[in-house]
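Left out: one protein chain. Kept in place: all the others.
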Amino acid sequence: MEKGQPVRLHRKGGCGNCRIRSAGMSRRYIFWRNSMPHQKFTACIEACNSCAVSCNHCAASCLREPDVAMMARCVALDIDCSAICQLAAAAMARGSEHIKAICALCAEICESCAKECGKHPMEHCQLCARDCRACAEQCRQMSAMA
Amino acid sequence: MEKGQPVRLHRKGGCGNCRIRSAGMSRRYIFWRNSMPHQKFTACIEACNSCAVSCNHCAASCLREPDVAMMARCVALDIDCSAICQLAAAAMARGSEHIKAICALCAEICESCAKECGKHPMEHCQLCARDCRACAEQCRQMSAMA
Amino acid sequence: MEKGQPVRLHRKGGCGNCRIRSAGMSRRYIFWRNSMPHQKFTACIEACNSCAVSCNHCAASCLREPDVAMMARCVALDIDCSAICQLAAAAMARGSEHIKAICALCAEICESCAKECGKHPMEHCQLCARDCRACAEQCRQMSAMA
Partner (left out) sequence: MEKGQPVRLHRKGGCGNCRIRSAGMSRRYIFWRNSMPHQKFTACIEACNSCAVSCNHCAASCLREPDVAMMARCVALDIDCSAICQLAAAAMARGSEHIKAICALCAEICESCAKECGKHPMEHCQLCARDCRACAEQCRQMSAMA
């Protein structure tokens, strides 16, 4: 979009495209130059944000379980996972040069968190395991494409 | 949910309720004890995540504008705003004791970012201003209720 | 420092002054314009970083205690506190416009974490309580000055 032109506002929520690309980006930044299909990009950011929420919720919920000791590793991995997911979401939204490597690490940490959460029958763990697996899958694809 | 009971998985995406409350929480934690309507809670987390994405995207896009110097304060506020939005989203997802104060600060920083972004005609700034205002409104409500 | 001039490298570790001020800053940014004594600035960043390390260490150590359930609130506050301390350190290093409000919140969260940690006799809790109190004190001063 050229400066000074009237602003064309997208429908509520914006579109995935305008939120991750703008006119001048593609020439200077490797990531955007590679014609990343923008739907994948938005999908991965959303998967990371959902996963971070589920991990934070799971960590807090584990701390309220009667047998907290059994949940200690789950809490620890939830904290690791929410941190890398938030970092990855922010890096993708900025079109960072390091998205490939960041998403590869995010996928790895999500997988380990999914495995631990998957062992516990509590709903917060099962939901977290599901969101971690979904995020790992999106991040693997992002890492392969980027 | 009691441990050992069969896991009842929600429909894809989960429901707002189970993602922010679980059986044992309400008795021990002030925040949840106050019967926060869970829709508001989820809405505020989502507003924070959307705002963080828009701020990160805006910061990166400002850095690609022809007249970057004019955008310097916008970039600086985008960075501040995305940081507090991610912190607030994580704190709410954990049901932190400090949500009231965190969301009050988040609203304040979102407002200042919205004001700066609102001055620039570029689409990334206009979208960011809109998401900052929406997030500020959600955070003010959260801060008043919590 | 003027661009194009030969770089004068400070002694190892840099000096507090050059790390938080540079020639062009003072004219445009309120925070630096107020002639913040730079030692206080550096001291507060270091207090925040030390506090974040102690909180993260305390959280992980609490999860390894035999009676984890007793430590649940401590873990939760450690996570809150490390997050706001890292955000505050980063904001001060950028000379953010919002340092005053950020440091006020950081002081408040540090105090609540110090109170909880102070109840427990374990060394990681006692060290964390001490670092939280020190950080709260620095942040209160910063908030009053900024």
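Should a chain be cited, it is by its letter among A, B and C, assigned in written order, with residues numbered from 1 in that chain.
Convention: a contact is a pair of C-beta atoms (placed from the backbone, for glycine too) under 8 Å apart; a residue touches a chain by one contact, two chains touch by 3 or more.
As the structure is a computational prediction, the values presented were derived from the model and not from experiment.
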| item | value |
| --- | --- |
| Chains on display which the left-out chain touches in the complete complex | A, B, C |
| Identified contact with the non-displayed chain, of A:V53, A:L77, A:A114 or A:M142 | A:L77 |
| Residue, one of C:A43, C:M122 or C:M145, that touches the chain absent here | C:M122 |
| Option touching the unshown chain, where A:H57, A:R94, A:H120 or A:R140 are the choices | A:R94 |
| For subunit B, residues in touch with the removed chain | 59-60, 63-64, 66, 68-69, 72, 75-76, 79 |
| Residues in subunit C touching the chain absent from view | 1, 3-10, 14, 18-20, 22, 24-25, 28-29, 45, 49, 52-57, 59-61, 64-67, 82, 86, 89-90, 93-96, 121-124, 126-127, 130 |
| Where the unshown chain meets subunit A, residue by residue | 76-77, 79-80, 83-84, 87, 90-91, 94, 96-98, 101-102, 105, 108-109, 112 |
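Quick note on the criterion: only the chains that are shown with their structure count from here on.
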| item | value |
| --- | --- |
| Interchain centroid distance [CA atoms averaged], subunit A/subunit B, Å | 15 |
| Between subunit A and subunit C, centroid-to-centroid distance (C-alpha), Å | 27 |
| Where subunit B and subunit C are represented by their mean Cα positions, the distance between them in whole Å | 22 |
| Per-residue overlap in subunit A, given as positions that touch at least 2 other chains | 59-60, 64, 66 |
